[in-house]
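A protein chain is absent from this complex, but the other protein chains hold their places.
For reference, chains read A and B in written order, and residue numbers begin at 1 within each chain.
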Amino acid sequence: MFNTLQKWLPKIILSPSIFLVTVCIYGYVAWTGYLSLTHSRFLPNFKWAGLLQYNKLMENDRWVTSCINLLIFGVLFIIISIILGTLLAILLDQNIRQEGAIRTIYLYPMALSFIVTGTAWKWILNPGLGLEKMMHDWGWTSFEFNWLVSNDMSVYTLVIAAVWQSSGFVMAMFLAGLRGIDSSIVKAAQIDGASMPTIYWKIILPCLRPVFFSAVIITSHIAIKSFDLVTALTSGGPGYSSDLPALFMYTHAFTRGQMGLGAASAMMMLAGVLAILVPYLYSELRNREQ
Amino acid sequence: MTKFSPGRIFIYSILVLFCAIYLMPLLVMLLTSFKSLPDIRGGNLLSLPEVWVFDAWFKAWGTACTGVTCEGVKGYFWNSFKMAVPAVFISTLIGALNGYVIAHWRFKGSNLFFALMLFGCFIPFQVILLPMAATLGKFGLANTTTGLVFVHVVYGLVFTTLFFRNFYVSVPGELVKAAKLDGAGFFTIFFKIMLPISKPIIMVCIIWQFTQIWNDFLFGVVYSGSDSQPITVALNNLVNTSTGVKEYNVDMAAAIIAALPTLFVYVVAGKYFVRGLTAGSVKG
Partner (left out) sequence: MATLDIKQLYKRYGKSAPNTLEDINISINAGEFLILVGPSGCGKSTLMNMIAGLEEITSGDICIDGKVVNDVDPKDRDIAMVFQSYALYPNMTVRGNIEFALKIQKMDKDARETEITRVAQLLQIEHLLDRKPSQLSGGQQQRVSMGRALARQPKIYLFDEPLSNLDAKLRVEMRHEIKKLHQRLGTTIVYVTHDQIEAMTLADRIAVMKDGQLLQLGSPSEIYNDPADMFVAGFMGSPAMNFLHCSVEQSEHGLMGSLVCDQQQQHQIPLPEHLGKYAGKSLVVGIRPEQITHVNPYKKDKPLVTTLNLKLGVLEPTGPDTIALVTLNGKEISCRLDPDKPATMGENLNLMFDLSSAVYFDPNNEQRIR
């Protein structure tokens, strides 16, 4: 410990990472923040623009649409994933035979890239040859399903694909939570005469509050950074009816030469994440202190 | 707890129904990839191929058009490996060392650094895309596999450090003290004592990183050039290239090819995969 090299080794080992994290995360955030306050277009331009880009962003129909879409997509995706995940976890927790196999099936989509998921669902939801044709073949001739090409409905196809991919993961989190609950609590409640639904509703689910919160954090994180899924499934279309902020940022910063606007939209996304994360961390820390 | 009560049957039927729902897209992809184009138009998603043909697979692998070139996805498939293997290896090694320091060689500021790192897990990557592009350009790493490896290492080490730190924190500090008294130094303790007991977390970390990096699209599409594109970018180009007839069978074959390595990992090491997911989810 008093040997000089030994004393410095831990710091030497950690310092490249400290450097990278400081520069490539916090430094770059500041950099992007600065870019968002300039007139940058194809190339960085350091002419000060104040909040111009943010004003432009707020007046940009496509941005407003993408934010509304994110809200619809995010809320539905989170709620459906959590309800489905909880339900499946509770059902799977009833001494099911072949539980391992079933769990494997529910969770495998999580191993896929969102691009693969998008490609698959794009084909399944194909208005001419996909689900619609299958239903017609099976005798339901009036079945119509054209969400993928509908301005109003295309954003919901994102919800379908994202729920398919991620609900198994939420299930795994809740299942782990259920397994972590002391079984004597359940026994005590049974002895007290509570029925199984009551036990779940009044005792077990409240115990899973922390799991619930981390599931919300993770799924909302997935929603906000959703870029690959929307690119592969709808490309934001038709028009920009299913655009999401992540796609908006990419398009403006890298293909349309609107770097300042792209940077501003990235900062808004960061603000969105912080708006969810900070209250969560705050309550976590406060709980921990108590 | 009788096995065939109506309640049990209800539970099993719901579980089986959802199995079918989760498996359906994979089944559709497989069936479609073995059909010919007329077969696709004649049948439906879940109808069996009239004739099982492998043409779509060969085309997807060797000759399908992905944007400008028409050489299939094979090159991109190897690109992904060339990117993922070194990135996984480097980020795991750094993560292990970082975790070891943060858990057992604490110094003033190491906890602050850990907190900064944790917080870094949550930033949306859009917010670092532009500066990183500028940096890669400056060092001549734009559009190269090396550049992609660098990006994946930087943003992956946050997670790998977290994995290893959480694992090493559960290793009693007395073990390190005992080794110090036995005369072992920083690296001896790491290589002789810590690494040999880290097999499970190394597996978790490698699998998590491999899945993340293989499946990544954002960094791939922003930072890769035409000859360093990973498979996810190629797949997207292939599917969204609108020239001539849409060949759904080729799309599906390419999608399965892109999914195979991670699916393989999931099937052989699913235990570690799930552990990684749940460990990665309790960040914070």
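Everything below uses one rule, namely that a residue touches a chain if its C-beta (ideal position, glycine included) is under 8 Å from a C-beta of that chain, and two chains touch if they have at least 3 such contacts.
Computed from a predicted structure; not experimentally measured.
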Using the touch definition up top, pick the residue from B:Leu93, B:Ala134 or B:Leu175 that touches the left-out chain. B:Leu175
Since one chain isn't shown, list which residues of chain B touch it in the complete complex. 172, 174-175, 177-184, 188, 192-193, 196-197
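In the analysis below, only the chains that are shown with their structure count from here on.
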Could you work out how far the Cα centre of chain A sits from that of chain B, in whole Å? 16
Of chain A, residues touching chain B in the complex: 1, 3, 6, 9-11, 13-14, 16-18, 20-22, 24-29, 31-32, 35, 44, 88, 91-92, 94-96, 102-117, 119-124, 126, 129-131, 133-134, 136-138, 164, 168-169, 172-173, 176, 214-215, 217-218, 221, 224-225, 227-228, 231-232, 235, 245-246, 249-250, 253-254, 259, 262-263, 265-267, 269-270, 272-273, 277, 280-281, 284
For a test of understanding, state which residues of chain B touch chain A in their complex under the given definition. 1, 8, 11-12, 14-15, 18-19, 21-26, 28-29, 32, 40-41, 43-47, 94, 97-98, 101-102, 105, 107, 110, 113, 116-117, 120, 122-135, 154-155, 157-158, 161, 180, 185-187, 211, 214-218, 221-222, 232, 235-236, 239-240, 248, 251-252, 254-256, 258-259, 262-263, 265-267, 270, 273-274, 277-278, 281-282, 284
